[in-house]
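Part of the complex only, each chain left as placed.
Letters A and B mark the chains as written, and numbering starts fresh at 1 in each.
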């Protein structure tokens, strides 16, 4: 894996490793909070929370 | 480094034996027990069968670099001076030296919680590990408290497994009573409230329930913020605080079955998992923390603190990651 940068997850502030081959509109997943993050720009890398489908994880 | 474990037939004592064995720099000299002296350790701790250890009586305590005390409250205070003559360093798991008390030898006990007191531990020769539920609550609340996110009192709902009260049988630990119990045995006035106040600087109103598990402590902390907050504000506070701490994991997933800290995945590990949620109106923060009471809440916290005190890698001997399924 070609890990170039670490950016902050906009949801939880956790460190998200991003490759330098990243493309706009690609989806990256935060390891810390499982948020799906959309690449808004690549230089610098800016991530935004992708719209999330609320799962039924009930009891 | 030569170490001995006093109270080695108890539950935290048994964990110390396991962790010392796994540790690259620690060598066990003696596993000390009064009642089981001369008997194989495996009779009490069957998991250690292959190590071929035997308990030693307290009277024969040999000189060591470090002695771990895994004794009931009161017994540590009683035996400490004697142990100090044979051991340069003492790591105590009991409540006896927790509030910055002094050793019989005059040294002040340092708090064995590297996440908060990493600076005070290097070189320490007297280390006292905080209580297990207190550790969970402190690590859940201290960052929020520092960040000004706590207004007023905090409700701490704590759940504890049966190993939390040690190896001594009694009516309330009898399996037929305890096996399916949700026993709210301490609805108010738990002594850990004071420890939480001292270290996390918040007033905790605690309720403790004995739940059907052997290991594990979980706290659900209900915090009123001074003004409405969002979940991600709180998550960032936690992430920032614990980014470089090897044993605190911020766990707050938005997908999957297991989203918030659950002690079932922490048995045998030195992790404390911390996560949070926030009411829709931003009016309440729920911080959840979980750990293994016998490891991060006792024996592991002691080994981790000793590692820091002696300049060893903080996680030496503490690498076990836990199991799934559990």
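To be clear about the criterion, a residue touches a chain if its C-beta (ideal position, glycine included) is under 8 Å from a C-beta of that chain, and two chains touch if they have at least 3 such contacts.
Since this is a predicted model, take the numbers as computed values, not measurements.
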Can you write the chain counts for the whole complex as a formula in the shown labels? A x2, B x4
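As a working rule, only the chains that are shown with their structure count from here on.
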Can you compute the centre-to-centre distance for chain A and chain B, using the mean CA position of each chain? Integer Å is fine. 34
The answer for chain A against chain B in the complex is residues 9-15, 32-35, 52, 55, 57
Contact set on chain B toward chain A in their complex: 232, 235-240, 243, 250-257, 259
